[in-house]
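Missing here is one protein chain; the remaining ones are kept as they sit in the complex.
Letters are used for the chains, namely A and B, taken in the order the chains are written, and counting of residues starts over at 1 for each.
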Amino acid sequence: MRLLSKLSTVLLAGATAVTMFAGASSAGEFDGYTLKVKLIGGAQYEPLYTRIPEWEAATGAKVEILSRKNHFELDREIKQDIASGSINWCVGSNHTSFAPQYGSLYIDLSVVLDEDVVGAISENVNNSSMVDGRLVQLARHSDVSNLYYIKSLYEDEQNKADFKAEYGYDLMPPETWDQVKDQAIFFADPPNFYGTQYVGKDEGISGRFYEMLVAEGGTFFGTDGKVAFNSPEGVRALEWFVDLYEAKAVPAGVPNYLWDETGLGFASGTVALNLDWGGWATFFNSADSKIQGDVGLIRAPKGSSGKRTGWSGSHSFSITEACDNKKAAASFVTFLTNFDSQLLEGRTGLLPTRPDAIAAVIEESRAAGNDWLVEVFETYGASMAEDAFAVPSTPLWIPISNELFPELQAAIVGEKTPQQALDDAAAAANQLIEDEG
Amino acid sequence: MSTQTKAIISWIVTFIVMLIITMPGLWVILSGFRPLQEILAKPAIWIPQRLTLDNFYAIFGIGETQIAIPVLAYFRNSIIIATTSTAIAIIVGISGGYAFARYRFKFKDTLFLGLMLSRTVPGIALSLPVFIVWARLGWIDTQFGLILVYVALNVPFTIWLIDGFFRQIPKELAEAAEVDGCTRWQAFWKIEFPLAKSGIASAGIFAFLTSWNEFALASNLTRSTNSKTLPVGLTDFIAQFTTDWAGMCAMAFIIIVPALILTFLVQKHLIAGLTFGGVKG
């Protein structure tokens, strides 16, 4: 083994010498090496992978994609790999919400990556990519949410007059979540039209609740290491969801909605306000959408503490501890998150994590006369830099979420009071924490 | 009412019932040929305005689509895994069914019940332990690994059906052949096996459909185009935030058609096989 690595160092040196001589890039740096990777699949993620052959050509390595699945499937697969001790791959797709679960599977990237590679990415995003003070992920794009609305509703004079008469303030795109509630109830006309909607199950509703909790000034964990979401702030946060549901201002099916349903629902023109990520922006304003040309976008509203909601995660890449060629892996993830890669993803509407890539997408869109994309990236760029925060960095986030979300649903559909639901969830969550400790 | 009107009425009633049964499935297949916005429009568009092969082009990566789904590889895996595991399950089933039908031996009833009960274990309880064992043996993401699981899944039921079928054939036939100088094997192969064909065919179609459509275990034990089957391939259409329902419907069409053709072809045997197979001990 040692001989082999020595040999490869010699080869490497030779290769470097050759490239220096040729004055070209590091061609052949990893000649003959096969890098095994597990990547997230799906229409939004795959255009980036068309760049992989470029990296192969530049380095001489081959990339073998062992699996290409959606993130929930990939998460299960990685857990199985850990359980069976079969980590025979180097690079895996990762996500902020999932990363803390994997323990020591992934290495601290700040050790193997150049400082300027890490530094090129928004600091706020890098902070969220840390687990236990280790940078385990290199983010490729981010999924912070902002508020879309149907513009014409706010321009309608009749609406303006009626709203002012009823609520005593001017009808404007909402600045706070309380205003969202007022306006959603005002616009709702079930079953044909709804004021707003929210994802209502799995980690989706847990995360939405969490960001509302933060915006209300609450915290998820207390100082004693136990959960603290069953606070007055938590109850206020949960009441927002409950009130809208009771007022029928959201579709009755929301407890079963994920991001699919909210995105498609908004595009069908039957919802006034919709908090969603940037990935939908192009679709909302395309010919496939009923509201083409009528879509407005503002920063996510504030809670009563004056803080904006900004639950976000990043899709990212990680390198395994078991990787036999961390250099090649580092070169690979660097390549897939570099300026050109992020520009490619940005053009499809995904939010780059590099400020310079965002600026470039905005520049490009402006030159092409695409005012919508300019607006989208300016809004999302600002919220990524200022509002974004990730879920608490603990391996228990997903298990706690699994205890929390059924209770949130119980409150939303009126089976429990918000306080009772949160108390029950807190008890179950604290049990998990106890078992872990 | 004359017999003829009665027949016509019962035909019409049956036809309507069948229509209701097939409706949800037909809607899926039709959706495979429609653009996504039209399927999920509100109010619904009942009469398709535009039929298109775009969803299929997208799957196969023809024209200016994004990334193709490796559907040919999935199809190849599905065919290999489903047919091989069915064939093995049938052979093992004939062997076991014949033992139960023709021999008396110790622990016969216990063995029989044990085999049946092995099938009651929910896949979800098996998936992780099987995974860990398979990982140690290097069988993850191989066709072989999945074939083995499917054989075990199907064997109890094939044994049962085929057992019932052999009981149905009078012992005297084989005995007469042996008196005429055939070996036991020849008697089985020339006399009993041909008579049991229909039963074996019906056990086969059940086994095939189970393997062809199985998802829970396959999604755990497969990883890549080496072994991923068509039902697992369906999840390629689900990303974190979106589901490509139109693409999924098109894929559904690709999964269903071979199974449907096969079922139609073995129709005759299926009914005949089940008639005598399971019941007449």
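Heads up, the rule we're going with is that contacts are C-beta pairs under 8 Å (C-beta built on N, C-alpha and C of every residue); 3 or more make two chains touch, one makes a residue touch a chain.
The rule we apply is simple: contacts and distances are computed from a predicted model.
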item	value
Chain left out of the displayed complex - its UniProt protein name, from "Indolepyruvate oxidoreductase subunit beta family protein", "Transglutaminase-like enzyme, putative cysteine protease", "Cytochrome bc1 complex cytochrome b subunit" or "Sugar ABC transporter permease"	"Sugar ABC transporter permease"
Of B:Ala73, B:Val92, B:Cys182 or B:Leu195, the residue in touch with the unshown chain	B:Val92
Contacting the left-out chain in the complete assembly, out of A:Gly32, A:Pro53 or A:Gly103	A:Gly103
Candidate in contact with the missing chain, chosen from B:Ala58, B:Ile140 or B:Ile255	B:Ile255
Selected from A:Asn256, A:Ser286 or A:Ser305 as touching the chain missing from the view	A:Asn256
Missing-partner contacts on subunit A, residue numbers	76, 79-80, 82-83, 85, 101-103, 190-191, 194, 200-202, 251-256, 261, 264-265, 268, 270, 395, 398-399, 402, 405-407, 409-410, 412-413, 415, 435
Hidden partner interface residues of subunit B, rising order	7, 10-11, 13-15, 17-18, 21-22, 24-25, 27-28, 40-44, 46, 91-93, 95-96, 98-100, 102-103, 105, 108, 111, 113-126, 128-130, 132-133, 148-149, 151-153, 155-157, 159, 167, 209-210, 212-216, 230-231, 234-235, 243, 245, 248, 252, 255-256, 259-260, 263-264, 267-268, 270-272, 274-276, 278-281
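One rule holds in what follows: only the chains that are shown with their structure count from here on.
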item	value
Centroid spacing, where centroids are CA-atom means, of subunit A and subunit B in whole angstrom	39
Interfacial residue positions of subunit A with respect to subunit B in the complex	40-47, 49-50, 65-73, 76-77, 80-81, 83-86, 95, 143, 258-260, 263-264, 268, 270, 277, 279-280, 288
Partner subunit A, residues of subunit B touching it in the complex	36-37, 40-42, 66-67, 128, 131-132, 135-136, 140-141, 219-220, 223-224, 235-236, 238-244
